[in-house]
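Structure provided below as structure tokens; questions to follow.
For this view, one protein chain was removed and the others were kept in their places.
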Amino acid sequence: MHNISVQMEHINKSFGALKANEDVNLKIYAGEVHALLGENGAGKSTLMNMLSGIYTPDSGSIYVEGNEVDFSSPKDSIKLGIGMIHQHFKLVDILTAKENVVLGQKARKKMDLTREIRELSDRYGLDIDPDKKVYEMSVGEKQTLEIIKVLYRGAKILIMDEPTAVLTPQEISRLFSIIRNMKKQGCAVIIITHKLNEVMEISDRITVLRKGRSIATVNTPEVELSALIEMMVGKKVDLAIKREKTASRNRLLVMDGVEVLDKDEKAVLKNITFDLSGGEILGVAGVAKSGQKELCECIAGLMRASRGRIFFQDENIVGRTPRDIIRLGIRMGFIPEDRLGMGLVGSMDIVHNIVLKDYQNQPGIFLKKEPCIRKAEKIVESLDIMTPDIYTPVKKLSGGNIQKVLLGREIDSDPKVLITAYPVRGLDIGASYRIYELLNEQKKKGVGILFIGEDLDVLMSLCDRIMVLCQGEITGIVDPDNVTKEEIGFLMAGETLGEESGNDKNN
Amino acid sequence: MESFLAAVIVAAMPLLYATVGEIMAERVGNLNLGVEGMMLMGAVIGFRAGLATGSPLIAVLGALAAGGAGGAIFALLTVSLRTNQVVTGLTLTIFGTGFAGLVGRSVVGVPLPLSVQEAFGNTAIPLLSDVPVVGRMFFDQDILVYLSFIMVIAVSFYYRKTRAGLNARAVGENAAAADASGINITLYKYANIIIGGALCGLGGAYMSLVTISAWQENIVAGRGWIAVALVIFASWKPGKAFFSALLFGALSIMGFRLQAMGISISQYLVDMIPYVATIVIVIISTHKNRKEDLPPGDLGNAYFREER
Partner (left out) sequence: MIKITKKTALPRRQEILIQIAAIILSLVCAGVVILCMGYDPLEAYYRILEGSVGTPMRIEETVTKVIPLTIVSMGILVAFKMKFWNIGGEGQIMMGAFGSALAALNLPDSLPAPLMLLCMMVSAVFFGALWAFIPAFFKVRFGTNETIFTLMMNYIAIKFVTYLQFGPWKDPNSGGFPKIEPFGANAVLPDFFGMHSGWILAVLSVVFVYVYMNYTKKGYEISVVGESLETARYAGMDIKAIIISAMIVSGGLCGLAGMIQTSAIEKTLTYTISGGYGFTAIITAWLGRLSAPVVALVCILFAMLLQGGSYIQVSMSLPASVADMIQGVILFFVLGSEFFMQYRISLRKKSSSKKEVA
């Protein structure tokens, strides 16, 4: 058997109240390709960030080549031969490939540089033009450059964070052959991913993380896809969230063949067709970056659909300004990972944040704050928001309370359609349930709710139907009462369901 | 004509030093609007050092130290204490102006000792100065002019061919990438800003040691601000800075020449040209988007690696 390259034992890491990694164990051998699999928020990146020296574990030990190590900065881990290739490349655009490789390194003889790069390229099958400027490179080339950078610094253990997320199929095959070459050279490669098919194709062993814990480590040739999914999502937990049965009302929102392009003209949403009626909660499931944000922004008018139509009460709203869409009664509350980034003004108090959506409907040049003050008091009370007063700047509140303000504001405006994305991100159980209650109240009032969430158990308990997004496309719209959690997991991974049961595209 | 050309170089010197100095600060990502202040500090300290010791060398060193100190204050505030760069730079200018006025008060009108004056007089370089037209212009000048040629070449070389220069550029372009490559951001910023400040100080001292050979309040008269503009005009490149400084040096003495030649265009309209030209450059370069001519990517941004 090969020797152990890296061993992480009983790793614990918390950020405030959030336990990102709990008693995680991992063993990596030299010469293997090891996949770290898990849903969004499972703790994969956090774990690897500790290996690469960006974070330090709260407890537990890390061993590299048999010796226990203690990193205080990325430099330490680089010295031990660990190279991390991040999802967002750390390259300087206006410099050439050669210059980027050599950045921060002690000067060896200039002549050797080109030769060394050439040698690395040949050894690993990497194709790079050393004199090309980074801003002229394709995404695949940039990734290759990152790999060379890491190899040049003598990495024997490579960590790749979602490497195929930004590649074309051809580039993905090239990447895989590069990875195979590295294996042959005795390197250990750890791939963080949630793409099951790729994991099956390239990895030797898989470790599955779920909700911060390591669930199991398996040999790839011996495992079934369905077993993997079950490990990733776990068995269904009954959360006792009431699902109100309401009479079905008219269709409020219809999306028909919508396509949205990002600024690089890549399609982030493809052929989106679904409808949302009043009095229902339509859940949206999917791994991170499957297009949820773009879906929200598209409906809210912040991103323009390049194809297709969006009907709100029989009126096509594609191309309308966000202001118009707010006026029509469509409210969108998106909680981004950094929470404050969008939707709230941190330095302003609750009252002024309420004003944000409200003020346009007020006539005249002056802000009328009294109605907002009353609303603020109402929201603080009904949602039990912990704040010294309604005049405290929002950024001084704890994360959960910030979300309550955001959601409270959207709900309070009497929307017809409410789009809420990750509303319970980081909230404790009590606060989360309060949010579900609120959503149910809105549903009873006849509001159409689009609920984008991370927790499948919650989605299955709360929602009337669940739409699954994968890589910008709808892989299925299902009835939670007639489908298993694993089946949803399949849809999230991009597979299609075998049988027709539970598949409900046309409501 | 030849004397005009020679005068152009003299007019260009303060601009050249200051521009290259500011380029160094901006290329590591820090916009230092304190150039005028640093120039004044350098001018006054350089002058007083020369006055007190009679040594041209001490005068130059004094100017470098004063400018460097100004740069150090700026670096301390904007790099370590993360203050707003624009406000801090302006404050440095106000401080520098006040400081220079205060320190220079007692030596207004006092002439420099002969030893210093002679040291900064013209020394012709044999052979080269006999070249027609440009000979006298470039090679029959004072020692600080020759030093400036070396400076331009050295700084250019620094950025284009050395590791340290490459790392410095990375810091200014994309601090996160530089940090991930193991570069010590703080060290590079401090070093480049301080050296840049020192050069600005020397640029100011050129006025008090060479051009006017005396001290007057407001001796720099806004050249620091022109230098800030020239940095953009020169696309942050020392080589281009050389020609930019020459051009604007020429423009600044153009008005009188034109009048002498019988063309009556107000010197003040001519004075406007550098600024209008800079605006045009700024508009074009943002629009043209030729990556190499754009400002350093992280210019104006403070950097820190933060835990979640």
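As written, the chains take the letters A and B, and residue 1 is the first residue of each chain.
The rule is short, and it goes like this: a contact is a pair of C-beta atoms (placed from the backbone, for glycine too) under 8 Å apart; a residue touches a chain by one contact, two chains touch by 3 or more.
In this text the structure is predicted, and so the values were computed from the model without any measurement.
Q: Of the residues listed, B:V103, B:I143, B:A164 or B:A191, which one is in contact with the missing chain?
A: The one listed residue touching the chain not shown is B:V103.
Q: Among B:V131, B:A154 or B:M272, which one touches the chain that has been omitted from the display?
A: Missing-chain contact among the listed residues: B:M272.
Q: Give the residue, chosen from A:R304, A:K396 or A:K444, that touches the chain omitted from the document.
A: A:K396
Q: Using the touch rule from the top, list residues of subunit B that touch the missing partner.
A: 31, 33, 73, 76-77, 80-84, 86-88, 90-103, 105, 217, 222, 225, 228-229, 232, 266, 268-269, 271-272, 274-276, 278-279, 282-283, 286-287, 295, 304, 306-307
Q: Applying the definition given at the start, please give the residues of subunit A touching the unseen chain.
A: 63, 66-70, 72, 300-302, 321-326, 332, 340-348, 352, 355-357, 359-360, 362, 365-367, 393, 395-396
Keep in mind that, in the parts below, only the chains that are shown with their structure count from here on.
Q: How big is the gap, in whole Å, between where the Cα atoms of subunit A centre and where those of subunit B centre?
A: That gives a centre separation of 48 Å.
Q: Looking at the complex, which residues from subunit A come into contact with subunit B?
A: Where subunit A meets subunit B, its residues are 15, 55, 74-75, 78, 86, 90-95, 99-100, 102-107, 133, 135, 149.
Q: In their shared complex, at which residues does subunit B touch subunit A?
A: Its residues touching subunit A are 163, 166-167, 169-170, 173-174, 176-178, 180-183, 291-292, 294, 297, 307-308.
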